[in-house]
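Only one protein chain is missing; all other protein chains are in place.
Chains here go by letter, A, B and C, matching the order in which they are written, and residues are numbered from 1 within each.
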Amino acid sequence: MTGTLVSLAILLPLGGSVVLLFAGKRLPEPLAGVIATLTVAGAFGCAAVAAVDFLTGAGEALTVRWFDWMPAFGVDASLGWDRLSALMTLVVTGVGALIHLYSIGYMKGDARFGRFFTYLNLFIASMLILVLADNFAMLFVGWELVGLCSYLLISFWFERETAAAAGKKAFIVNRVGDVGFIVALMVVFAHFGSFRFDTVFESAPEVLTTGTATAIGLLLLVGAAGKSAQLPLYVWLPDAMEGPTPVSALIHAATMVTAGVYMVARTGAIFGMAPIAAGTVAVVGAATALYAATIAVAQTDIKRVLAYSTISQLGYMFMGVGAAAYVAGVFHLMTHSFFKALLFLGAGSVIHGMHGEQDMAKMGGLRRKMPATFATMTIAWLAISGIPPLAGFWSKDEILGTVFERGGAWTVLWGVGLLTALLTAFYMTRMMWLTFFGEPRWDDGVHPHESPAVMTIPLLALAGLSVVGGLVNTPFRTTLEHFLDPVFDAVRLAHVPTGSTAVALAGASVIAALIGIGLAALRYRDRVPDETGFAWRLMGRGYYVDDVYGQVFARSGKLAAAWLAFRFDARGIDGAVEGMGALTRKTGGWLRPIQTGFVRTSAAGVVLGAVALLGWFLWRGGL
Amino acid sequence: MVELTLFVIFGLAAVFGAVSMVWARNPVYSALGLMLTMLSIAVFYVSNGGYFVAVVQVIIYAGAVMTLFLFVIMLIGVDKSEERTERLPVQRPLALGLLALFAAGVLWAGRLVWVTGAPAGVVPVDGSIEAIGTELFRKWVLPFEVTALLLIIAAAGAVALALFREDGGDE
Amino acid sequence: MTVTPGWYMALSAVLFVIGLSGILLRRNALVMFMSVELMLNAVNLTFVAAGRELLSIDGQVSVFFVMVVAAAEVVVGLAIIVAVFRRRKTASVDELAELRG
Partner (left out) sequence: MSGERAPMTFPILSVIIALPVAGALVVAAIRRKELVLPVAVASSLVTLGAAVWMLVDFQVGEAGFQFVEQATWYQPWGVGWHLGVDGISLLLVVLTAFLFPIALAASTAITRRVREYAMAMLLLEAGILGVFLCLDLLVFFVFWEAMLVPMYFIIGVWGGERRVHAAVKFFLFTAFGSALMFAGILALGFLGGEGGPTFDFVRLLDADLSRTAQFWLFGAFGLSFAIKVPIFPFHTWLPDAHVEAPTAGSVILAGILLKLGAYGLIRFCLSLFPEASVSLVPVLAVLAVIGIVYGAIVAIVQTDVKRLVAYSSVSHLGFVVLGIFALTSQGLQGGVLQMVNHGLTTGALFLLVGMIYERRHTREIGQFGGLGAVMPRYAGIFLFVAFASIGLPGLNGFIGEFFVLIGSYLSLPWYAVVAALGVVLAAVYLLWAYQRMFTGPITLEENRGLRDLGVRETLILVPIIVLILFLGIYPKPALDRIQPSVDSVLQRIEQTTDYRVPDFGTGMAGYEVVP
């Protein structure tokens, strides 16, 4: 029974996208959106029912085999339903359903309304394939398909040149990460002869040496960094804000970008054997968190603030799973998808209200005009800053606590995490202040209004989740810990701090949050300070890293390709070939004058032949 | 002893005829020179035992072929002295060079043993008509028939050339 | 000092070379043609001398065949020369240079 439910969870959105693909144009405006939302809600329902027996502690993992896909690799299209995938499925379909509902309002009046929901449904289906895969090959299928959907959705308004370019950039940078993933698959198959998770993880200790395990781990990290926008492959996420805001909420905040975290958590057995690889994951996570937080501080576009904030929060999760605190990582993944989705949808409703205006410099004083959005975003703001009892506090604190508990060098990472927490609080408060408080700085002719109910309901729902979400796994009642035990018990190396250290650590992170909020409140309380200094511009442009990438890879890459194509290939190899043709013609030309046409020249030729023949006979006859 | 004198006299005649043929300004003189050479060669045939061949030489070669030549010379007009301009600058030296080479080659070959062979006082070969006839129809019958065919073709060719002038012929 | 076939061959070699020079140096088609005939005669002489040397009649039979071929050649050659002459009013070989490369 659960098997069919799990399959249904994928087939519903997949079916929805196929139906909408063909019937999308003909359906009246809201109907397409409603169908899409219903399919995802249905998927959520199925997943919930299927997950019930996990809650009662009885259920155990099962695999659903659809059909035999690649016989030579022993890979079949099959799904694995265990507690971790159940949790991820619930998060994906739950947040996904809310965002679908929100999109009906946000995308109202768009020319390709139906097409939008086709892609959105396809994305949910692909993400579920990724999350429910029970072997590396299926995981890779989901991995690439979500990349496809992100490409389609980022460049949804493809009439805009920048949107199309952003979509292509996202896909290609993801693809760069996927190269690492493919090479990891090669190594895995070479050593295990199979892609199935269970066989690989069980026989990992005997088959793998630490060297190979580290290699696989690092390669998987490359893939994860590509997908979850970590250093150095993060450049595509800020540009991905070109897509409609619900897309940013769903793909670039709640679900797709967390795929990297899920993958590292899922392959815990391999990372467990490769401390260096796990350490690298954590370091990359911490570095990205701090780096992105500094950039977020200086952004003027409301969506780019949230984009860099997402990169930063993902850094936290990477730090968590890197430190083998898998439960903490997954927990933060869940809570983050609640409040970050809320922030994005809130920003979307602000933009919707301001008729497309995204620059915070032209906002301010919106709290009176958009009370519901303001209220829900306040909850999210407090949650992400880590103010108890909201969700963000518990999950972030657990990560920092577990990292601190690992002791030794890990405490440095804890310090970085704490500093990032402060910065997070600062830039979030800055964003709230610039948008909702202070004097209105609207352009003339812009009079913001609250978004319609269909958009505010999801905001309220997500706000509720952001409040309640944290209680799932507090130090007092670690329900999530037990829920995920069967998945992680073999690989758990870190454990949540208890007693006095826990309280001290919690206190430290709350203080950091309060300092951050205070600083920002002081700075932006009455006037908008001018932020055009060199430091601000540097951070605002993301330390010009993206531009450097552009120069190094894009431009010089094209130059090299141009040289290779038009000089080396066209003139070099092709030249050689055409040259041979021309050579034969030229030599032909040299021989031509010999044919003078006079009979006597030919006669001389005959005599020459005779003389040569005579000479040869004499020579052969022995002089 | 007789053969030596014959050889000397007619050898010189042959060479003189040949040279005059090449050197003569007027084609008629060259024709006559050639005729002299042919006749002296006929004599050599006799001295070498080729009686039938000698007769044939005289009748056909000296007779028919040379008269044909003379006839054509008359037709074309005997007074056509060649213009002196030499179109092919490279031709003369090249020709001389080749001739020198060829002559050297032949002389070099002449040194080989089998050519100088034993002196044949008496003429062993009987070149009478019977001997040639029997030989012709025993060992050489196929080439004999083929040459018959050749002659017919040559005759047809000559007639064709004469008759099928392009219709725009200038007469 | 008896006359050996070698002498005859030497003589025919001389005649052959003279005929050769006739072809290369003269421009009149007829003279060139006659030179060819001369060279053929020289060869015939060699045949006969060789026949005598090797005591076989074949030498003379080949002479016979050479003559037949020469006759055919003369017939066609002269026909060509006459045809060319009627068209071009010249017997000089250099006029006919259309077959250029």
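Please note the rule applied: a contact is a pair of C-beta atoms (placed from the backbone, for glycine too) under 8 Å apart; a residue touches a chain by one contact, two chains touch by 3 or more.
Predicted model, so just to flag it, every value in this text is computed and none were measured.
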Which of the visible chains would the unseen chain be in contact with across the whole complex? A
Among A:M107, A:A137 or A:L153, which residue is in contact with the omitted chain in the full complex? A:A137
Out of A:L148, A:I276, A:V446 or A:L460, the sole contact with the unshown chain comes from A:L148
Candidates A:E159, A:D489 or A:D526 - the one touching the absent chain: A:E159
Can you work out which residue in A:D134, A:D178 or A:E398 touches the chain that's missing from view? A:D178
Mind pulling the subunit A residues that touch the left-out chain? 67-73, 137, 140-141, 144-145, 148, 151, 155, 158-161, 163-165, 168, 171-172, 175-176, 178-179, 182-183, 185-187, 189-194, 207, 212, 557-558, 560-562, 564-566, 569, 573-574, 577, 581
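The rule is simple: only the chains that are shown with their structure count from here on.
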If every chain is a node and each touching pair gets an edge, what shape is that graph: line, ring, star, complete or other? complete
As a quick test, compute the distance in whole Å between the mean CA positions of subunit A and subunit C. 96
For subunit A and subunit B, what's the span in angstrom between their mean Cα positions? 101
Rounded to the nearest Å, the gap separating the Cα centres of subunit B and subunit C is 5
Residue numbers of subunit A (touch at least two other chains): 596, 598, 600, 604, 607
Could you tell me which residues belong to subunit C and also touch two or more other chains? 20, 24, 27, 94
Applying the document's contact rule, which stretches of subunit A touch subunit B when the two form their complex? 596, 598, 600-601, 604, 607-608, 610-611, 614-615, 618, 621, 623
Under the stated contact criterion, what part of subunit A meets subunit C in this complex? 591-600, 603-604, 607
Give every residue of subunit B touching subunit A within the complex, in rising order. 87-88, 91, 94-95, 98, 101-102, 105-106, 108-109, 112
